[in-house]
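Only one protein chain is missing from this complex, and each of the others stays in its spot.
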Amino acid sequence: MGKYILKRIGYMILTLFIIATATFFLMKLMPGSPYANQAKMTTEQIKIMDQQYGLNKPIVQQYWIYMIGLLHGDFGTSFQFNNQPVSYLIASRIGPSMQIGLQAIILGTGLGILLGAIAAIRKNTWVDTVATFFAIIGRSIPNFVFAVILQFFLAFKLGLFPIALWDGFSSSILPTIALAMAPLATTARFMRTEMVDVLNSDYIELARAKGNSPWQTVAKHALRNSLIPVVTIIGPMAVDLMVGSMVVENIFSIPGIGEQFVKSITTNDYPTIMGLTILYSTMLVVVILIVDILYGLIDPRIRLSGSEAQN
Amino acid sequence: MERILDVQHLKVNFATFAGQVQAIRDVSFHLNKGETLAIVGESGSGKSVTVRSIMGLLANNAHIDDGIINFKNQDILKMTPHEIENLRGNDISMIFQDPMTSLDPTMPIGKQVAEPLLIHGKATKKAALKRAEEVLELVGITNAKNRLKDYPHQFSGGQRQRIVIAMAIVNDPEILIADEPTTALDVTIQAQIIDLMKELQHKIDTSIIFITHDLGVVAGIADRVAVMYAGKIVEFGTVDEIFYDPRHPYTWGLLNSMPTLKTDAERLYAIPGTPPNLLNPPIGDAFAPRNPYAMAVDYEAMPPFFKVTATHYAATWLLHPDAPKVTPPTAIQQRKAEYRALLAEQQDQHNTTIDEKIGDDLDD
Partner (left out) sequence: MTDHSGKIQIKPASFKPVAAANVDEQEKISAPSLTFVQDALRRLRKNRAATVSLWLLLIIIMISVVSIWWTPSNPNAQNVAYANLPPKIGQGIPGFSGQANVGGRIVDKYAQAKVPKGTYFILGTDYLGRDLFSRLMKGVALSLLIGMLATLFDLVIGVPYGLISGWHGGRTDTIMQRIIEIISSIPNLVIVILMLLLFTPGLGSIVMAMGLTGWITMARLVRAETLTLKSQEYVLAARTLGESPIKIAIKHLIPNLSSTIIIQTMFSIPTAIFFEAFLSFIGIGIPAPNASLGTLLADGQKTFRFLPYQMWYPAAVISIIMIAFNLLADGLRDAFDPKTQE
C-alpha cells in the first residue's frame, strides 16, 4: 500500500507539473493587455512595468522563475487588485469558498445517502418515486438557476436570508443549498443503485436468516456495503463543486476564490488566473488521491490486496 | 417419533406482471426430530420456495395463500415478524447455495459467525467470539483463532461454505435447512462439504432439511426423501423406498438420469420436455405431458397420494386399482431387484444395518 501511494503521488506531481507548464505557456500566448490602463500608458511606462514584473526576460527564464516560485508557494503578483501577491489573494479568499464547499458537500452527500438509502429500501413505492423525482430535478436544473430561484423566493420574497451579502453563517445557507443540489442528486442516485444491488445480495438474505430485523440488516450489513462505492464519486463531485462555486459565489456576492476567478478572467489578470488554475487542479488531484486511498482503507478487499495494486 | 416441523397444505403464489404464478400448490410434509429429510426436484419445482416459507424469507411479491407450518406446535405463518425473527438463526437456521456471495464481504468472519449469538442475546461479545472460534474449528477451519479477523475473500469457496455452515449451527438450531449447499461448488469440494454435513449429523443434535436437485447427494445423507415437481410433492418415502422402489414416473426419470458406475449407454438419460408453466398449471398430473406412461386420467384429475407402505406415498394414477399394470424402465427394475437382494442379505446379517449398507454401495 505504501509503495502504491508513493507511486500515485509521483504521478500526481507529474500531472501538476504538466498543468503548470501548459498554463504558463498558454498565458504567454494570450492576447490582450495585462495592464488595466495600458491604453493610457506610454511605451516607456510599459517598459518599466514589464521590467518590474519580469516580463522583459526571455520566456524560458520567466518560466524558470515562475516554477521555482511555485515550489515556494509563490504564484507571482497580480496585475490588478492593487498588485497584491496572488498567494495573498488566494489566502484571503479561500475561507468563504472552503466553508461553502464543505457545507455543501456534507449536506449534499449526507442527504443524498439518506434519500438514496430510503428509496432503495422502499423500492417501487411512492417514497422511491418522490426520491427519484428529486434526484432528477437536482441533476437537471443548473445550479445557477437554483441559486437564482432560492435568492428570489427565500431571500427577496420571504426575506429569510440576506440577498447578496457575506456576513456569517446565515448568509452561507442559500449558497450552500444551491451548491449542494448537484452532489445530493448524484449521491442519492448512486446510493440507490448500490443499495438496491446490496439488498438483493445473498449475504443480506443470510443476515435476515440469522434473525436480524430489517432495520438491523440495513444498519449492520447493507449500509456499509453500499457506502463504500459511494466514496468513489466524491472526486467528480468535488469538481462540480469547484465549477459551481464560481457562479454561486457570483450570484450571492461571496468573496471567495470562485468569484475571484471570474473577475480575473474578465480583467485579463494572468498571474491570478494561472495561480487559481493550478490551485484548482491541485485540489482536484489531491481529492482524487485521498479518495483512492480512503477507498483502499475502508474496503477490506482492496486493503489486503494492496500489494497487487502496485503492479 | 416427535414431529418437530409439520407443513400442511402450503400454497404460495407469486404476483408477476404476467399473473399469479402458483409456485407451491398444496404441499404437506413433516420433519421428525433428529432426522434428515431431503427435498429433491429440478429447478423451479418449488423446493426453495417451500423452505423460504418456513424461514419467512419469501420475496415481497410472494403470498402464502393457505396452509399451516407448525414448528413445535406453533404455526409459523401466524407469528408476528418479530416472533419469526426470534426463530430465525436461533431455532431454525439456513445454509445458502453460493458461499461466494452469501458472506458479507466487509465484515470479519468471526463477527459474522458470532452474529446469531449476539442477535439472540445468547452470549456476550467476547463469549460469542470464543464460541465462533470453536464452531469454526468444528467445521474444519484450521487455526480458527487467528482467522477470526479475516475477511471472506481470504478464504476459498469450500472454506467459505464451511463458514456459512458454522454460522448456521452456532446457535444449536433445532432445524437446519440446507438449500443446495453444494451446487455452487467444485465436485471435489462438494464431497468434502457432504462429508462435513454427515459428520455434523452425528456431532450435533439437529434435524436437517436438505434441498438438492442431485439425487446422488441424497443417498448418503438423507433418512427420508420427498420428490417435488411443479410445486407439488409427487412422492415421498424413506431413502431406500425412493431409491429402490420408486413408484412415480417422475422419480423413475430422475433416478434414470442419475449417472452411476453402471451407466454404460453413450448418453445420459434426460427426462424429455420441460416443466409446466405455473401461471396456468394443468388441472391433472403436471408431469403427464412428459410422462411416457401417461393415461387419459392424468389430464383430467390431479392424482391423490396412494399409499405404498406406511412411510411411502406416491401421487400417481398408476397406483390406482383400475390402472393398467406398467413395467417401469429396466434400470428401475434392476434397482428393485437389488433392493430385494439387499433385504434378503440383511436378514442374513442381523448386525449390519441396511442404511449403512446402501450408503456404502452408493458411495462407490
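Think of it as A and B in the order they're written, each chain with its own count starting at 1.
Please note the rule applied: contacts are C-beta pairs under 8 Å (C-beta built on N, C-alpha and C of every residue); 3 or more make two chains touch, one makes a residue touch a chain.
Note that the structure is predicted; figures quoted are calculated from it, not measured.
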Residue among A:I65, A:I141, A:L154 or A:L227 touching the omitted chain: A:I141
Contact residue for the chain not shown (choose from A:I48, A:I68 or A:I265): A:I265
Chain not shown, touching residues in chain A: 11, 15, 18-19, 23, 26, 29-32, 136-137, 139-142, 144-145, 148-149, 151-152, 156, 193, 239, 242-243, 246-247, 250-251, 261-262, 265-266, 268, 273, 277, 280-281, 284-285, 288
Touch residues of chain B, complete complex, unshown partner: 28-30, 236, 272-274, 289-301, 304-307, 313, 317, 319-320, 322-324, 326
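Going forward, only the chains that are shown with their structure count from here on.
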Intercentroid distance (Cα basis), chain B paired with chain A, Å: 56
Parts of chain B lying in touch with chain A, wherever the complex brings them together: 55, 57, 81-82, 85-90, 93-94, 96-98, 101-107, 115-116, 119-120, 151, 153-154, 164, 167
Residue ranges of chain A in contact with chain B within the complex: 201-203, 205-213, 216, 220-221, 224-225, 228, 299-301, 304
